[in-house]
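One protein chain omitted, others in place.
Here is subunit A:
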Amino acid sequence: MSQTTIHMNDVNKWFGTMHVLRDINLTVNKGEHLVLCGPSGSGKSTLIRCINALEEIQGGTIEVNGNVLGKKGANVDHVRRDVGMVFQQFNLFPHLTVLQNCMLAPRRIHRISEAEAKDKAMHFLEQVHIAEHGHKYPAQLSGGQQQRVAIARALCMGPQIMLFDEPTSALDPEMVKEVLDTMVGLADQGITMICVTHEMGFARAVAHRVIFMDRGEIIETAPPTEFFGNPQHERTRAFLSQILNH
């Protein structure tokens, strides 16, 4: 676990005049699992969205698997091929069945046959325990089921890195566990993961490092035992006492 896979160097981002990422320096090793937390509006989503170029940065550099995300969209295709993303709102395509959701990108990008795409889709749908719903449409599934399909859909592209942006915060409480269990399973397979979440049990179980952000800055980075047991920074302590008292 020493090979660098993501390297963010002095990354700065503005939305208009609002400075949302300030001098972000972050190195993620292959197979590492990071949990990113912090107050609302602190820039967590923006940070991970920069990694697959859903947001442009105005300063610094981001390197993913050796590809430098440059200005004007250089290398975006290469980077997105290596990075999968799961969103808070699932973002399944409503007019496609579960299987079709999973088959679209592999067919268009890897140009594989329909049969091969279907096999692959079934493989990952089985992994997230939802293969029996392959012919349903997203609107016919519960939130937890939809999010597991979204995970399978991302996995069908064979990413080396998975980004999760609050994957369980739009779910009813009874569905959170099925999605977290799926993510734990994924972590056990050794994929590189960056996960924005406030599920601290998940962070304790799978994170190698927990990162705390506030107002666009990385305030503290530590392994979970240290992070929860002995937070160094005042703002981290204030944040933890807030979310743990919920």
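Keep this in mind: a residue touches a chain if its C-beta (ideal position, glycine included) is under 8 Å from a C-beta of that chain, and two chains touch if they have at least 3 such contacts; residues count from 1.
Basically, contacts and distances are computed from a predicted model.
Among the names given as "Amino acid ABC transporter membrane protein 1, PAAT family", "Anti-sigma regulatory factor", "1,2-phenylacetyl-CoA epoxidase subunit A" or "Phosphate regulon sensor protein PhoR", UniProt records the absent chain under the name "Amino acid ABC transporter membrane protein 1, PAAT family".
Across A:Ile6, A:Ile62 or A:Ala154, the single residue that touches the chain missing here is A:Ala154. Of the candidate positions A:Gly16, A:Pro94, A:Pro173 or A:Gly229, contact with the unshown chain belongs to A:Pro94. Considering the whole complex, the residue from A:Asp10, A:Glu56 or A:Asp77 that touches the absent chain is A:Asp77. For the options A:Leu54, A:Val68 or A:Ala205, the residue in contact with the chain missing from this view is A:Leu54. Against the chain not displayed here, subunit A makes contact via residues 52, 54, 77, 80-81, 83-85, 87, 89, 91-96, 104-105, 108-109, 137, 139-140, 150, 153-154, 157.
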